[in-house]
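A protein chain is absent from this complex, but the other protein chains hold their places.
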Amino acid sequence: MKMFSTLGRTLPWLLVALFAAEALQALRPRAETGFHTREFGRLPALLNGRVQPLDSVGRNSLLQIRNTQDVPLAEKKAWEFWKHPKKLRPGEWLLEVLVRPEQADARNIFLIHHPELLGEFKLEGKGTEKSGLHYFTYAELKPVRPEIHEQAKRLNGVDDKLWTPVQKQLANLERGLTIYERLKNSLRPEVSDDFAKELAEFKQSVPAGMAAVRAQQEGKEFDKEALDRFAKPAQHYYLVEQMALPLIVPPAQPEVSRDNWQNAGANLMEVIRGGEVHPAMNYYAQMASAYRQDKPDAFNRAVEEYRQWLAGKLAPELRKSRNEFFFNNLLPFMRAMIAYIFAFLCACAALATVAWARWSEMFRRSAFYLIALAWVIHTFGLVFRMVLEGRPPVTNLYSSAIFIGWGAVLLGLILERIFKIGIGSAVASLAGFITLIIAHNLSMGGDTMEMLRAVLDTNFWLATHVTVITLGYASTYVAGLIAILFIVLGVFTRHLAGETAKILTRMVYGILCFATLFSFTGTVLGGIWADQSWGRFWGWDPKENGALIIVLWNATILHARWGGLVRERGLMNMAVFGNVVTSFSWFGVNMLGIGLHSYGFMDAAFKWLMIFVATQALFMALGLLPLRLWASFRPTKAAPGDVPPMGGQEKPLPSTG
Amino acid sequence: MFDRVINLFTSLKLTVALLCLGTLLVFIGTLAQVDEGLYQAQARYFKSFFIWWSPAAGMKLPVFPGGYLLGSLLLVNLFSAHAKRFKFTRKKIGINLTHAGIILLLLGQLLTDVLSTESAMRLAEGESKNFSQDFHANELVVVDMSDTQQDEVIAIPESLVAAQKEIRHPKLPVTLRVKRHWPNTDILGKPANGTVPADATQGVGVGVHVRNLPVTAKMDERNLPSAVIEVLKGNESLGTWLVSSQIGQPQTFTNDHKVYQLALRFTRHYKAHSITLQDFAHDKYKGTDIPKNFSSVIRLQNPATREDREVKIWMNNPLRYGGETYYQAGFDDKDPTVTILQVVRNPGWLTPYLACVLVALGLIVQFMTHLIGFAMKRRTA
Partner (left out) sequence: MRMNFATSGRPTSFVQRGAAVLCSALWLAGCGQEEIRVYKILKEKPPVETARTSPHEEPAEDVHYTVPAGWTEQPGTQMRVANFSIQGKDTEQAEVAVMPFSSLGGTDLDFVNLWRGQVGLAPIGEVELSKYMERVTVGEAAAKLFDVFGAEAASEAARKVRTLVAVLPRGGKTWFFKLAGDAALVAEQRPAFLDFLKSITFHEGDANAAHSSTAEPPPAAAGLPQWDVPGGWQEQPPTQMVLAKFLVTGDAGTKTEITVSSFPGDTGGLLANVNRWRGQIGLAGVGEAELAKLVTSLDASGGKATLVDMTGTSKATGKQVRLLGVIVPRGGSTWFYKMLGDESVAEREKAAFIKFVQTVRYPNV
């Protein structure tokens, strides 16, 4: 027995130590051998209006092309979790695309899964299949590339809401191909071989070449050879100027304008106009040549020299991109998500073993500590993002998911700290897990740190209105989740037969009060913001209406409770419906595709929303079962006294109305 | 009887029913925006007493309470509940504050709906205007230009024109007979598919053709109505004109040696001051199409107060002047020198600010008393 109690006390801590150690080892710096591609991935570039590491450029491009953050080099089955095939990290992949396009052309990165599309472009039997998804290489698509472009062109001018699934995938494919083709021409012309040498020759050819051009224009004798030597690379660089995607050449005079990044081609064309090749281009050219010629030392030296050069005038940009690289590779939300799953299992185990108090307590503690650890990692990621962006926590749908999860977990932890019955932990871990899964899926859209449109560009309102309303969402969800637990535990187990039912009711009521406070204040603050920026407090815009519905619904629940119109069970059912209402406000209104602040139309999410609504309806249907069918409240011969007075005798909570 | 009415109006059941209906109404009204457009749905669901359904032409059935009805019933409910049960105790401070805030908010919104006007000012750099336009409303104007100092404007709302009758007014020296009216049109120089001849005998409408277009409810589109107006002096016709919000140049008729301008145009709101656009900036993030910031530098001149100053208006930073607020609303895709300022007159603009403070304070007080009570109970338990 003593041994058991020692185990019961130490096991939760051991579990936490295990997860903490795993997270900490990710912080440890790693030495690189061969080509220092991680160092390369830390170099800054400007894309989407913001400075980011090349790692992010590669990562966000891959997300848009392949829906993954890296390129696996060998296939494995989805269930073979013990296998870790070698992968190309995003920075590595980007380097390959930039410098060894012929090798990159043979990577399985283009995702097509609609059979009609496969048929149309005669791709059946080609590519690599993995769990129903077909991946193709650029080389495989090259023969049908003009046709794809031709087909995609037809979508121009067609309202994207009318697109069929095939058309949507076609548009995605075209977008992915365009990104890829532009990336290939982002550092050097695709046809280039020894770029450093070519660049040096080009620089030398400029004076004579320009003289020849001028002479030719004036109708004088000119050096045809000099003209040719200069005109050919010039045409290639012109193409790079047109095609390049990230702007990799930093501002020449950062003290004048930190915004003035250029793409590689634009900088090279400047040479023709009498300008200078930017030092960055020389370093990049050296990297390109060294990588092509398989000279790791020369490559690593060029990267290091460029890094040192940047550390001069461009130290802030360098710091930012290195920090973002660190953040990208730390994967805090992924780590937190895994800890939440384990914690949820522990919490479930705690509820299942309630008859064996010690076991139950051990699981409950494990869950609680693990959630606390996961929440710390979650908070670390959240704060790191905020610092990177220089913004309050919520700036887009992705970050709202992160923040709703954060708030919900916090509330759950507080509840668990107060009531110590495992319910708070179950709710916290489930909320954390689900919201991070949602965030993960939202991140598939590309850059999650994109710049804010003019109207949203105000830290004051983002910090007040957006944060408060998001906490309103989080608390409504927590109330709804507790209500679901109440129904499930009540109908299927005898868990609620004691004090628990009352405690849960109290929890839901208290959380709903907070939800009302947050959602009301947040909504009105939103109105005031709208008054500041559009000139009307309330415009019945879908996003505003969504928030209003939450306020109205929460107020309805509270008044119904105060008026004695509903008791425990009714309260729970109403709270479950709160989940539906909140999801409509959070996601549904964005799907309407109208209004001033919709984030964009997302149809894949619509399917999930409908599934979610269906599950909530199911819970409510369960909740509406007559009490005698509930396992917890069924009169039993063994303990008739256990049945709490669910009927008319229950005293309503202290009325405030 | 009266007691029962009072009891009904003060009951929490009514509150819950109204809140439930409100939730439903907002939901339906939001979904309806997809088809009907924001403006239309707003009028039909929220700024109405009933939502009407016409199962057949000419029939109208009220099927659901509208926003005004629910809002005012909620107000009555709140008022009467407090009137009946009002007690000033420490325990009730929170709830009283909250409800006072909500009353203020609802009344403020009612006030806003009734008294606020929204219009826009479109200015190119260097351009100056002393009026704003409401692009959702049109008016038929007859302008008496005979005075050397002032013009007299007689503005007839489009709804009266749409009735297609004769328009008379004591200030109007002639009778206007509306021969045709179209709510949304396109005017063409030559006949095309679906056009009808304008049948004007005077002005720019002679020989042009009108195509009737469906009325649009989209946020980024406007209706351009047209009408054919016969000007009558007694029984004598002075001619027939085509007027349209699409026609820019003014048309005139002469009556008793006085020249009058006749036009159908977006409803104008004149001001005592003028606004000149000096500079409009529209920045995008480097290498993207994401707007970073819009700002208009304007010169505000008011001869009455001798004001003449420069003001910068940008996103989230409006100018409040003369009871009106000027917001940076948009720009013209085609002309980078054009700014669009939203002009709102809303006497109730401060109410939400106060209401928000009251309600938040009330809720915090209320829930904190609960929480503290709960914590105390646990400690002693």
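A and B are the chain letters, set down in written order, and residue numbers restart from 1 in every chain.
In the analysis below, contacts are C-beta pairs under 8 Å (C-beta built on N, C-alpha and C of every residue); 3 or more make two chains touch, one makes a residue touch a chain.
Keep in mind that what you see is a predicted model, and the values were worked out from it rather than measured.
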item	value
Residue among B:175, B:195, B:276 or B:302 that touches the chain left out of view	B:276
Residue of B:24, B:213, B:232 or B:297 touching the missing chain in the full complex	B:297
Omitted-chain contact residue, chosen from A:98, A:111 or A:269	A:269
Contact residue for the chain not shown (choose from B:8, B:83, B:196 or B:376)	B:83
Footprint left on chain A by the chain that the document does not show	145-146, 149-150, 153, 191, 210, 212-213, 216-217, 227, 231, 234-235, 238-239, 241-242, 266, 269, 272-274
Where the missing chain touches chain B, by residue	1-3, 6, 68, 72, 75-76, 79-80, 82-84, 86, 107, 110-111, 113-115, 124-128, 130-131, 145, 147-157, 159-160, 169, 171, 204, 249-252, 270, 274, 276-279, 297, 299, 337
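By definition in this document, only the chains that are shown with their structure count from here on.
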item	value
Inter-centroid spacing, chain B versus chain A (mean Cα positions, whole Å)	39
Of chain B, residues touching chain A in the complex	11-13, 15-16, 19-20, 22-23, 26-27, 29-31, 33-34, 37-38, 41-42, 46, 94-95, 105, 109, 112, 116, 118, 219, 284-288, 290-294, 315-318, 325, 327, 329, 342-344, 346, 349, 352-353, 355-356, 359-360, 363-364, 366-367, 370-371, 373-374, 378
Contact footprint of chain B on chain A as seen in their complex	46-50, 247, 259-261, 418, 450-451, 453-455, 457-458, 461, 506, 510, 513-514, 516-517, 520-521, 524-525, 527-529, 531-542, 545-546, 548-549, 552-553, 555-556, 559-560, 562-563, 565, 581, 584, 589, 592-595, 654, 656-657
